[in-house]
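Only a part of the assembly is drawn; its chains keep their places, and the rest are absent.
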Amino acid sequence: MKQFISVNDVNDINALAAKALAYKANPLVDARLGANKRIGLLFLNPSLRTRLSTQIAAKNLGMEAIVFNVDKEGWALEFEEGAIMSGNTVEHIKDAGPILGQYFDILCIRTFPSLKNREDDYSEMFINQFIKYAGVPVVSLESATLHPLQSLTDIVTIKEQLLATPLNKKPKIVLTWAPHIKPLPQCVANSFAQWVNAWSEAEFVITHPQDYELAEQFTKGATITHDQDAALKDADFVYVKNWSTYSDYGKVYENDPGWMLTEEKLKATNNARVMHCLPVRRNVELSDEVLDSPHSLVTKQAGNRVWAAQAVLSELLKA
Amino acid sequence: MKQFISVNDVNDINALAAKALAYKANPLVDARLGANKRIGLLFLNPSLRTRLSTQIAAKNLGMEAIVFNVDKEGWALEFEEGAIMSGNTVEHIKDAGPILGQYFDILCIRTFPSLKNREDDYSEMFINQFIKYAGVPVVSLESATLHPLQSLTDIVTIKEQLLATPLNKKPKIVLTWAPHIKPLPQCVANSFAQWVNAWSEAEFVITHPQDYELAEQFTKGATITHDQDAALKDADFVYVKNWSTYSDYGKVYENDPGWMLTEEKLKATNNARVMHCLPVRRNVELSDEVLDSPHSLVTKQAGNRVWAAQAVLSELLKA
């Protein structure tokens, strides 16, 4: 593995997920693999799970991890080629990137979309410029359109469940839109769709209100419906997530609380386990009764973030 | 020890203080005790001494310490059960707590009172919810009403002085209110009162202007007077601290500079040593002449924060 930006950087999803579960069973088995290696965790946006889990994963591999909140501890970076920097940006990625690449063996970066201009966000200029200039392997801690460490965790969590309680058929996985009060990125949903499609070991259904379609480049292969009830029928896993509109980009049209997942709705499923990347707006996206029920995998899922990150860093260190 | 939230978590104050002084004499004697253990230091409010001393204490025990400024690096947490999260809070402690408990072996948290609603603050909902959901030992880095790491340090500092210069009687300890420009929590004063009362090896007097009483649950056992001069007479230790009003909660009624401790006032004492938790507003709470005199223990006291924290973490690791 040369970098970890999307599922396209992964040769064998099942092998990578198995590696994550092996680290879960034995966190310190490779405690010397990253000795004298340094990883930089750069945040242009806030983070809880992603930061802590990646930091812990790095330490488990013996790496020195340094967190740098670029937005708060540093200054605004410029990503546009040829910019005349007479505005608010203080340093160009063309200068910062190669220097960070000298300081660190692996660089991880989180950078959110603006949600103002779809073409800009979907060009992934920020992370692409970062990769172009860093000169060392780059790991996405969530970019404008994708969140691959989350998605690998999601596959790991599903596989872990299937190993404990095998099904005699392909699992039915449903990604359902949920209400929220603010316009959110499409990253987690895009990325989950991309990974489940690439994994191809599930029946995969996406359900959302009209006007909330995701980018076809990520969803292609999934069944897409606006009928949540039909989608949930016989589901084995329900992944709940809000995202903002894609066509008329970055808007919140609809906040129909009817889309919130409830225990009542779960009755149509095959005793489905419920997933969410967190943070979750309780009683807006998901009801307390679901989150506090045995159906919920969200705590296990978040715990698995460590092992997914550790598997990825391990692959990069071995490359 | 299962947690460290108040003096009620301590079996033997003298033994714990002795342990702290033993670490002061030999900081690295237990440098392997916390190997492969991870401690999370979570701040919902700013900190200097508490953060650095706890971080250093953890490292002295071989633990990996990770600082996370929840308010600045993360987002606002919700603590209310059943909340419909359509407001400013982004993540519920019911979700964040168990995840942090998976990531860390010990969790430390600082959370200040609102000073708006006394019942809410004194219910200690934030730290109690945190304890309820974390599932691992929790250490208070100051909560809405108490600051036990500070108070243990205070006892350690007093004992250290008494060991160096024994008295032929119980020491007289006076906690005196001091002026300040802003409404401050009652935590340090409450907690000091709670610990000195539980320790029960001193004559303990609290003095403050009318309307500045503290919660009786913590002060019970102490002599309380509004006459500062009478209180200071023959004192061996004078603990200086401002706090805001308790009954008409969180107000500053009075800023009589006459309550500022001066060298002149110290003449009535038994050559008393002067303590303060810091930060201190010089020439408002305490005069330069006192702080810069040999009477002042404040630097030694702050230095002892490391050893108090190390004793507590050591007990938690051994439990």
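Note that the chains take the letters A and B in the order they are written out, and that residue 1 is the start of every chain.
Please note the rule applied: contacts are C-beta pairs under 8 Å (C-beta built on N, C-alpha and C of every residue); 3 or more make two chains touch, one makes a residue touch a chain.
This structure is a prediction, so every number in the text was calculated from the model and none was measured.
Identical protein chains form the entire complex, numbering 3 copies in the structure file, with 2 of these shown.
The definition used in the following text is that only the chains that are shown with their structure count from here on.
Seen as a C-alpha superposition, chain A sits on chain B after a turn of 120°, to the nearest 5.
Residue ranges of chain A in contact with chain B, taken from their complex: 28, 43, 46-49, 51-53, 55-56, 59, 69, 72, 181, 278-284, 288, 291-292, 298-299, 302-303, 306.
Those residues of chain B whose C-beta lies close enough to touch chain A in the complex are 36, 38, 40, 64, 66, 68, 70, 72-75, 78, 82-86, 90-92, 94-96, 98-100, 102-103.
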